[in-house]
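Only a portion of the chains appears, each positioned as in the full assembly.
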Amino acid sequence: MPRFWGPVGRIQPSPRNETWSKSVARVVVDVMLKPEILDPQGKAVHGAFGRLGFDGVADVRQGKRFEITLDGEATEERVAEIRKAADTLLANPVIEDYSLHVESDAR
Amino acid sequence: MKIGVVTFPGSLDDADARRAAAVAGAEPVALWHADADLHGVDAVVLPGGFSYGDYLRAGAISRFAPVMETIISKAGEGLPVLGICNGFQVLCESHLLPGALIKNHHRKFLCKDQPLRIENNRTAWTSDYDSNHEITIVVKNQDGSFVADEPTLDRLEGEGLVVARYLGVNPNGSYRDIAGITNARGNVVGLMPHPEHCVETLTGPTTDGLGFFTSVLKAVVAS
Amino acid sequence: MSPEMSADTVSNAGNTPDVEQPWAELGLKPDEYQRIRDILDRRPTSCELAMYSVMWSEHCSYKSSKVHLRRFGEIPQETPAGKMLAGIGENAGVIDIGEGYAVTFKVESHNHPSYIEPYQGAATGVGGIVRDILAMGARPVAVMDPLRFGPLHADDTKRVLPGVVSGIGGYGNSLGLPNVGGEVVFDPTYLGNPLVNALCVGVMRHEDLHLANATGVGNRIILYGAKTGGDGIGGVSVLASETFAEGGPTKRPAVQVGDPFMEKLLIECTLELFAANVVEGIQDLGGAGLSCATSELASAGEGGMYVSLDKVPLRDASLAPEEILMSESQERMMAVVTPDNVEAFLKICAKWDVQADVIGEVTNTGRLQIDWHGERVVDVPPRTVAHEGPVYERPYERPAWQDELQADGAEKLPRATTGAELRDTLLTLVASPNLCDKSWVTDQYDRYVLGNSVLAQPEDSGMIRVDETSGLGVAVSTDCNGRFAKLDPYTGAKLALAESYRNVATTGARPAAVTDCLNFGSPEDPAVMWQFAEAIRGLVDGCIELGIPVTGGNVSFYNQTGETPILPTPVVGVLGVIDDVSRRTPIGFTAEMEGHQLYLLGETEEELSGSEWANVVHGHLGGRPPAVDLAAEQQLADILINASRDGLIDAAHDVSDGGVAQTLVESALRGGVGARVWAPDGLDPFLFLFAESAGRAVVAVPRTEEVRFTDMCTARRFPHVKIGVITGDSLDVQDQFEVSLTELRTAWTQTLPAALN
């Protein structure tokens, strides 16, 4: 349990707002429902677009984005590990596809 | 005295809220999300449920309903508004109340009988409780964790705007155990637990929730 | 977009009799394919072939079970509560419960999908049964979920169980339906075959009863709800791919994704349509989608039906006509509406943001005719699709191992004898997966929504208030002990019925009707088929004896991994009626009951085979299950119901898995007050605590009512014996051991969280 809710997140420094000193890398995994699978969430957002008067939207799909900060550099080996995690943990291959990319230190 | 209860697509506890209003002695009035008219009600309840499936963020889409425009403007004039669970989420999304509600820290839906302390009994919805009254009512939600930044939390506490706090085990990870908050004027209250399920011994764990509905009757009469 | 699609039309089929068709891939047998050709007097079009193949599948046609299910018709079709207003053959059975109300309830399985994708499989299982109830004209008011999984500590259980539970909660909670009961059972045979059964109860006024038939020539067929996508088409894609000039269709998902928000809109919209009286006939779309809905509606009507597939709103325009017919997209309904009501109908749908389209009409052709792109792709007699499918008399035979199994009774196994050993046994059992606290599961379900839940889990049955003024209500329980059914499927089915019946009566409601979900292995295995036939025989005999009919249910076959079938699992749901829910009897011992006398009703025998004790302590399954005496069950029920009505008892809890010990533990922990008990004279303390004889309950009688209560039992010559008194904060078994409620609670509650968190 502590493993889980424990003091995991020391503080969660995010490159979005902070400058970075240590060498860290970030891997991003985007998980989307397969196109043939119904996406009720995207549908709800699409409906809301319409009612709010945002026109010209053909479709909305809603998925998940995981930002994974590594403890050091994004070596090939570690990215392969994350890919394995994406296959088994982050995405449900029965209904989802994912794509993965490594982000450089800063944005 | 009329209490209006809004039904959004996906509202679930609307009938329960109307029943609770009736048990308290008010006349319940069903309001429809797409109808901006409040039909002369003296107070409004935004009920629990999963409006629009809560697919985007809980309460995010309902906030744009026509009825909400009227409610937002009338709330500014002092209309008593109680948002329960999904209703609380709608109030935060509408910025009538600060903060937001995110997924429970354990990430599961949780339904249980929850002890609370009423910390502010000066609102339109809590005057029938003693100060620091301990009650037990139902908590049930998926996205019930109240969050806000530190200054906002400090302000809520400093100004006595925390209406209710969880006692015992925090059921959802809410910051500072906050279960409900109010605006400065005390007419708008957001509450994660469900007082409307606790108005009859036969169907609820207690009748501790009735006070919210009897309080507002007095508030309306007094005003 | 997709390549040009061309359909296999009826005229094309007439002109090309020799085209090879993939009937075998679609699961049809050679004689079944030939029969289709005989019916049509030509080869079927690919759309027709798709329809026949799916409607003649085991799941839709009940071809292996029909001959046995027919026996339910031998049960008198009256219920103790009132008339049966609709029975087997409808979407769900309906019974009159008085005061102008009717209730409908049914249990269904979603086992296989829940194994593949636990969350969505379970979620859409709830969605499907709710639409069945809605289609009868009723407002769904509660759900229950009998669940079975592999061993708690198996890795795959950690994948399946949390997904299933959050799927059931995710869907049911979002619909605003209280979950008031169910089961969570673990056994190794369910490891590759979890059972996810879902039950829904609905309430309506008599005049709101709607049936699934298409009558009235010229009436419109309206499809409403979600758009049609490529969900759950599976094998039919093979067929569809043949109709593409090139390229082939996009991938079709085998998994259906549920949209509970859509279903909530569908419920409210449909109820408003009923209230506005603009619906003649109605049908939900579940398995086999449009094929099933159109052919069943037409078949149950008197004429024919015409449908244009071009009017069906699609989520994916690349769908071939075969796929549109087969799609199992969720959250759809089909209604038959008179032409002058169409506008009102569409207006109500618009209010709820529910898409609705007129896709056809009732005709006098006697045929189901379907067009696509202006050409006829289906032209069949609807009854041959929906109701006159193949019927199999599958061979069945009592397996050779049955005798050996029954000879290996648990009564000979070593038992605890000293107080300390009994105490250990109790704590071990209380913490075992089948007997431990299930709130890790049930806390994920909303049991309060709608404000009419008078009793919910862990009470003996769920109880829902139907009328707020009179207090009229219904109680429902589901039960099955698959280990008993394995030892003797006939008796096991009767025991499941008896337990469910007893659970309903224990809460003070009078049992009135039955629904059942028959979960078995492969019907092609004569041993499984024998188990199935025996279970039905047990249910039929049992229902006749108890005087309650089977109103509907479901069969799930092929629950097996390799050669190993699941325990035969005939889940039985019993619904009872109570005049005034304020008279309900809960299970808990509360502080107000301090000093109440505890009585054990019924006879305790040396019956340990198939028990939780044998299972947990010895890992043993053998012998004969407890004897079942339904006349005694009926007497017990009468006593429990009368005692509740007359205020003679304040708490009652039936005795089943785990024996009297478990009954006492659950009552004590529920209310937070303990008991001092003793084994009655002449009864071995071990058997007193752990035997699983049927027909028993423990009741709490206020001292002031003790004479009246015992007089009532004596007058009925029903066995009753005082076993203790409610008091203190421990379970004190005199002369044997004492264990504090704190220690019991820790043992009882820690098991699931420790395994699953």
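The letters A, B and C name the chains in turn, as written, and every chain counts its residues from 1.
By definition in this document, a residue touches a chain if its C-beta (ideal position, glycine included) is under 8 Å from a C-beta of that chain, and two chains touch if they have at least 3 such contacts.
The structure presented is a predicted model; accordingly, all values stated were derived computationally and were not measured.
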Exercise for the section: Express the subunit copy numbers of the entire complex in terms of the labels on the chains shown. Expected result: A x2, B x1, C x1
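Please note the rule applied: only the chains that are shown with their structure count from here on.
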Practice task
Could you quickly compare A-B and A-C and let me know which has more C-beta contacts?
Solution key: A-C
Handout entry: Intercentroid distance (Cα basis), chain C paired with chain B, Å
Key = 36
Completion exercise
Cα centre of chain A to Cα centre of chain B, whole Å, reads 33
Practice task
Between chain A and chain C, tell me the centre distance in angstrom, where each centre is the average of that chain's C-alpha atoms.
Solution key: 38
Exercise for the section: Pull out every residue in chain C that's touching 2 or more other chains. Expected result: 259, 261, 353
Completion exercise
Where chain B touches two or more other chains at once, the residues are 52-53, 55
Handout entry: Interface residues, chain B side, partner chain A - complex
Key = 52-53, 55-56, 61, 64, 105
Handout entry: Parts of chain B lying in touch with chain C, wherever the complex brings them together
Key = 9-10, 12-13, 15-16, 19, 48-50, 52-55, 108-112, 138, 140, 142, 194, 196-197, 200, 202-204
Problem - Residues of chain C that touch chain B when the two form their complex - result: 166, 169-170, 173-176, 259-261, 264-265, 352-353, 443-454, 465, 468, 581-582
